[in-house]
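One structure below.
Omission of a single protein chain aside, the complex is shown with its protein chains in their original locations.
Entry: subunit A
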Amino acid sequence: MKNTKFILCLSCVVLSMASCRKDDSFIPEDQEQLPAEPSVELAGFYLLNEANMGSNKSSLDYYDFNSGNYRKNIYSQANPNATLGLGDVGNDIKIYGSRLYVVVNMSDKVEVLAAKTAKRIGQINIPNCRYITFYKSKAYITAYDGYVSVVDTASLKEEKQIAVGKQPEEMAIVGTKLYVANSGGYNYPNYERTVSVIDLNTLSETKRIDVAINLHRLKADQYGDLYVTSRGDYYNIPSNLFVIDTKTDQVKKTFNLAASNIAIDKDEAYLYSVEWNNNTGSNAISYAKINVKDETIISKSFITDGTDQSIVIPYGIAVNPVNSDVYVTDAKDYVSPGTLYCFDKAGKKKFSVTTGDIPAHLVFLNK
C-alpha cells in the first residue's frame, strides 16, 4: 500500500516535471527580406557559417536572387533527421553537378546535399578534412593528416589517398594538374613552405614548388596563374601573396602584400587581410584589388563608401560571377552572429544581413 502511494506520487512529480522543459525540436529556419537581384543565370547562393569550434553550430544560409528572400539556418529544417545537424566548423562549400558538398572540419565529414533543396544525400568520412575541389566525377579533398583524398562522386567512396605536404589546405586545378597549398601548421615553427603538384592522370604527386611558410589559400586565374597566400609565422614573417606560373611551376611574383583570403573574378582579384599587431594590440585590417592580367595592385581598397570601418573581422569573400558584386562576411567576435555585406562593382554597399556565427564560405547556385 505504502509503495503504491509512493510510486503514484512519484509519477505525479515526473509527469508534472516533464512538461517543464521545452519539447525537443529542431530550430526552424529564419527568413529576412532583402532586395531582389533577378538573374538569368543564377538562382541563389549558399553561405556556410563555420561557428566556433566545439559548438556544433555550423549552419547554412540561402539567398534567393529572384525573390530577395534570405533564409537562415536552413539545414536543420531541411534535414531534421540528421543526427546532431550539420556539425562542427564547416570549412568549405562547393557545388558539382546537382550536388552541394559541405566540408565539415571538426566533424570529420563531407556532407553531400541536393544543390536545389539542401536535402541530405550522403556523407563522406574524412578525418580533419579542409577543402574540396572536383575533376572528372572525382572529388579531391585535403585532409590535415597530409593527403588528398580522391572520392568517387557517384559512390561517395574514397578511392585513393595521395600523399602531399603536412596539413594541406586549399587546392586549384589548372589543366590536368592539381595544386595543393601545404601549411604544416601542426609543426610550427617548422612550417611547410611548398605547393604540391599532382598529376590528375596518374593521381600522384609529381613535384613541390617552394613558395613560403604556412601556405593557405590557392586560387587560379584565367591566365594559368595561381595566387597563393602565406600566413607567415605570426611573429617576424608577415603574411604574403605570391603568384605561381603553372607553365613553369615557379613563383613569378611576390606582392609583399598581406593576404588572408582572395577571390578572383575575370581580370580582378579581391582580397583582404587580418593581421594581429603585437605593438598596437589590435588587428590590422586591409583590403586590396589586384589586376591579375598584369599582376598589379589596382587599389588598396575595394570598399569605397566607408563600410569597411564597420567590418570587425573580414572572414569570407566571394564575387558574383555574373554581375561582379563583391560579398564580404564579418565574423565579429567569433561567438556572435556575423554579418554578410554585398557591394556593387564600384564598392558601394547594396545590403547587409545578419548571418549565423562566423559566416565564411559562399557558393553560387546556377539556375
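Basically, a residue touches a chain if its C-beta (ideal position, glycine included) is under 8 Å from a C-beta of that chain, and two chains touch if they have at least 3 such contacts; residues count from 1.
Quick note on the criterion: contacts and distances are computed from a predicted model.
A.B. asks: Looking only at the UniProt record of the hidden chain, which name from "ATP synthase subunit a", "Ribose import ATP-binding protein RbsA", "Multisubunit potassium/proton antiporter, PhaG subunit" or "Outer membrane cobalamin receptor protein" is the right one?
C.D. replies: This omitted chain is identified in its UniProt record as "Outer membrane cobalamin receptor protein".
A.B. asks: One chain isn't shown here. Among A:Pro80, A:Gly224 or A:Gly306, which residue touches it?
C.D. replies: Of the listed residues, the one touching the omitted chain is A:Pro80.
A.B. asks: Which one touches the absent chain: A:Asn56, A:Ser286 or A:Thr307?
C.D. replies: A:Asn56
A.B. asks: Give the residue, chosen from A:Ser25, A:Asn201 or A:Asn256, that touches the chain omitted from the document.
C.D. replies: Checking the options A:Ser25, A:Asn201 or A:Asn256, the one contacting the hidden chain is A:Ser25.
A.B. asks: Just name the one of A:Ser155, A:Thr206, A:Thr254 or A:Asn283 that touches the chain not displayed here.
C.D. replies: Of the listed residues, the one touching the omitted chain is A:Asn283.
A.B. asks: I need the residue numbers on subunit A that touch the omitted chain, in ascending order.
C.D. replies: Those residues of subunit A that touch the unshown chain are 2, 5-6, 9-10, 12-14, 16-17, 19-27, 50, 52-57, 59, 73, 76, 80-89, 104, 106-109, 123, 125, 127-128, 145, 166, 185-190, 231, 234-235, 239, 260, 274-276, 281, 283, 313, 331-337, 356-358.
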